[in-house]
Every structure is written in structure tokens, then in C-alpha cells.
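Handing you this structure, nothing more for now.
Note that this complex is displayed minus one protein chain, with the remaining chains in position.
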């Protein structure tokens, strides 16, 4: 493995193998496995879990890391090809990425969606441009339409909790003060389908996920023996659910139009997960969320603080699975 | 020892033991004592000494650390229970703290006073809420009313300089452009009393420390054979002093009211420590300050650059004593 860009690049068996490595490292630590190895971390967007879990995971394997955060301690990076750089950005990714890559043994990059042009974001045009400039092992720390570290951690969480492979997995849109990117819903949807689950996307009108994301997940479901449907009927979706995975996202129908998205979500304040959502859910139905989560806007305290929430377990697994990724990319 | 939250949690003998460990690590370094151990550092407020001395100290013991600074590279954290999170904070401490704790072997947290409700700050309500969410060894890197790392470093500095246990220790209010928190005066007052010194709080009218802080220190003084008094009579306070410890703080009488505090301190510009403050002080009277200090506002250059200033020694001891704390919390 030379890059960890998209869980879809790995077959179901390769994911299972990678998770077995994660479990092995958890059970039998290898504190010198990456001694002398350097991880570069480029954060074009804020982070709490990803930053700390990557640094802690690298250190637990004996390696070290450095962090570059454009706009805070370093300048903004230009990404547009052919740009006349007379604005705010002092350096182009065509210099910045290869230079950072040359200092480290593996590079992690976080670069959220531009949020203006849906097709360009679906194409992962920015992230692909950066990836093409990196000649070292590369880790996607969240791109426009992907978050494979989160997806892998969530898969492990499902395994840890013995959620049946064929269980009913409901990815539900939830409310948020503003439009958020599609990266986590895209990655989660595909992950659950890739694992072979019966996946239901539950969302209000106007928040249907782009067809390309649905098609990709549907293909994964078909290959794994799972299924994928979508609905705006909450009661129907939640009946018999074994997992409710809540996520906020902006309206793909009004991509980049904060006003139209805002008008739409003004009526959607009841899309906040409460305990009564689980009335007809399966026995022991789990609640998942990638964090950060806005309490009492997206999810009520009663759910996050209740026994069905596994959000901390998911977050802990971020470090666990990333150690496996780092080990796979860097161990000699 | 599982937490380092307040010097008052340790008996006088336990403090002496901890300082002996600090001295031992200084004399006989243990560069692999914490190999493979990870320290998480959460800074909700700015830092120079604490950040660098914690990272350097951890590294000198063979461990590694990571740093999270909400508002710079990560989002703001909400602390209020039951909050409807539709404002600036994207994550609640109820998720953030346990997640960070799960990645590290010990967590250090800096969280200054909210500065609005004196009783809530005296209760350490924010810090206690965070501490309750952390299931790993925890270090208080300055809370609303405490700064035990500073207090321990200052105790060691007094020992290093052979300041007599029963010496006269004057904690003096000094001027500053604006109201600062009570954490260091509270911690310093208690430390000197706990060490058994004759402690005098010197402050202008309006800046008397809250009774709860005074009562806590008085109890420590009684247990250690020291004493505690307060006064606004500068000449009387300074006569025979063996230590003058300068500190800026906001008026407890006008807590959270910047206007009233500002009006009060407008007349107090002469509360800047100058060399003539020491005219009737004891032979070899030392000058202490926790830093950062505003030169020629709180303390004149002539004092900071003169032979009685031990502020750099205090700062160096921050690293020395924190290494002992880390060793006690984390060494196998």
C-alpha cells in the first residue's frame, strides 16, 4: 500500500486485513516500528481528532511528525493552476506540496471542499492536484468528498460492537447552523455499503446526495451483498435500524448557495436526533457520529449521553486504524 | 499520584518528596523514563512557558506530546452543560476532552477563568467539569483559581535560594493595563503559606483577595506553622521582607466589570515595583514574578534587570518540577 486515499481503493478483504493489523497493534504494541520515520501533516482546515490522533498514533509507533497549517503560522497556499498570484496566497501547492513531501516519509493532507462547484468537488480536483505533486506515501485526512480514516475507524467500531454485517444502517441528515461538506456522508455511505450492510439514506427533500455518490455506494453494496435505498420518511427508515449514523450536510441542490440552503433548513429544526427516534429501531440500536457535533442542534444531549451512543469509541478508533495505515505505509 | 490539580492536594511532606524527585532528575537525567508515553496538551488560552516547558520536559524524559489550541487550528470548545450549540463553538468538552484523553497517557489542560461570575470561578466549575471527563492522569496547566505547576516551581526556587521556611513573603498587587485572573495570586498565596512562611498580601483598596482564597491559605499557614495577613500599607508590608512576589490581578470587588476595574486602577500607576520598594526590605530580599511581566508598568527595568530578580530561575524551574510531575504520573 502506497497511498490511503479512498476506502474504495481497497477490496473488502484488504479492509479486513487492515483492520486485523489495527487490532494486532492495539493488542501487541510496536513502539519502535516507525522509529526514525517522519510524518508531515498539512492542515488546510481545522482539526481536533485528526491532528491529535495522527500525532499520537505516529508517536506510539516510535515516529515523529510535524504540522503545517496555512493561515496560522504559515501563509495561504494557492491551488489554481496558472493563477497570477497577486492576492493573499504567497505560495503555490506546486512548490509547497513537493517541498513538504521531500522532508517527510509520508504526508497527510486535509483539504475540505471549495464548496462552490459541485462537479469539481465530486471530481476531487483540488485533492487530486495535490496528490499528483506528492511522491511520498500519502494519507487523505479529509478531502472534498472523502474521509477514509473516519470510514475505516467506523468500520472497526461496527466490528468491535458486533453489528451484523447485514444490519440496517441508517445514515440520517441532521440539522446544523450552516451547510457542511459532503465528505463524511460520502465516505460513511460507501463504507457501510462496502461492509455489506443494508444502507438507508434518510434526508429531507432538497438534501438528496449527489447521484455520483449514490452510484458509487450502490456498486459497493452490490459487490458486498448489501443494499442501498434513500427516503425522507423518517419512521419508515428508522424501523428496525441497528445503527443510526447522524451527519450534517449542505443541500446538494443549492451547492455553494448559503442563502437558499439556509432558507431550506429553516424549517428543519426537528431533524435533531432525539431518543424518541429510536422507538421502533432495532434492539440495541447504536448511535454514531463522526464528531464534532453540535449538541441540541444536530443531536440531543439525551442521545449523546445515553447508552446507545458510541461516538467516543469511534473517535478512539481513529487513532487505532490510523496506526495500521501508518504501519502499512511506513514500516520496513 | 494520578492527578496534579492543586498543591493543596499534597501534604507538605509530599511536596518535599516531589521536589526531591525534581532535583534528582535534574542531577541524574532519565532520558528514557517516559519512552513511548504521550502527553496531550490542551491550551484554551495562550502560553509561552507552559507550552514550551511541558514539551521540552516530556522530551527530556523520552516521551512525546501533542498540542491542541482551540481557536487556532481547531474550533472553539463549548463548556456549558445543556447548551444549544448554534453559536461559534463547534464541539463540546463532553466529546473533546474524553477523545483527547483517549489518545494520550496524560492530559494537561489550561483553561483560564471565565471572568464573569466570581463564585463559579472560585468553584472551579469549568475546570472541574473538564477534569470529570478525563479518565487519564491530568495536569492543571492553569485554571480559574490555580496554577499548581507555577506554585511548585516557585517553592523549588525558594528552596534553591535558601529562603528560610519562616521568611517574610510579600505578595504584592502591581499595575497592569487591564484586569487579570486570580489564578496565580491564589496559587502563590497558598504555596507560601503551605511552605510555612509569614505571608503578607499587599494590595490597594478594592483589590483584597476573595475570602475563600484567603481562608484556604490561612488554613495551610496554620497547618505549616506560618502566618497570613493582608494590608494596603506598602511600607509596613515591605519592611523586613525576604521575598517580594509581584502579581497583577483584577478587582474581586468589580469582578467581570472592566469599566469599574479600569476606573479604580487609573489612580494606581505607582503600584509598579521599583528598587526603592526594597529600602527597608530584608538583606538580600528576592524579587519574584511568574512571567509574563509588563516592564515599566508592573515592574521597573531596574528591578527585573537587577541582582535581586529571580524570575528566570523561577521559569527554568517550571520545566524541572513538571518533569517530576510527569515522572510521578507516567513512569512505569
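Think of it as A and B in the order they're written, each chain with its own count starting at 1.
Basically, a contact is a pair of C-beta atoms (placed from the backbone, for glycine too) under 8 Å apart; a residue touches a chain by one contact, two chains touch by 3 or more.
None of the values given here were measured: they were computed from a predicted structure.
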item	value
Contact residue for the chain not shown (choose from A:16, A:35, A:223 or A:269)	A:35
Interface with the undisplayed chain - residues on chain B	29, 31, 43, 46-49, 51-53, 55-57, 59-60, 62, 64, 67, 69, 72, 177, 291-297, 301, 304-305, 311-312, 315-316, 319
Hidden partner chain, residues of chain A it touches	35-36, 38, 40, 64, 66, 68, 70, 72-75, 78, 82-86, 90-92, 94-96, 98-100, 102-104
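The definition used in the following text is that only the chains that are shown with their structure count from here on.
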item	value
Rounded Å distance, chain A centre to chain B centre (Cα mean)	40
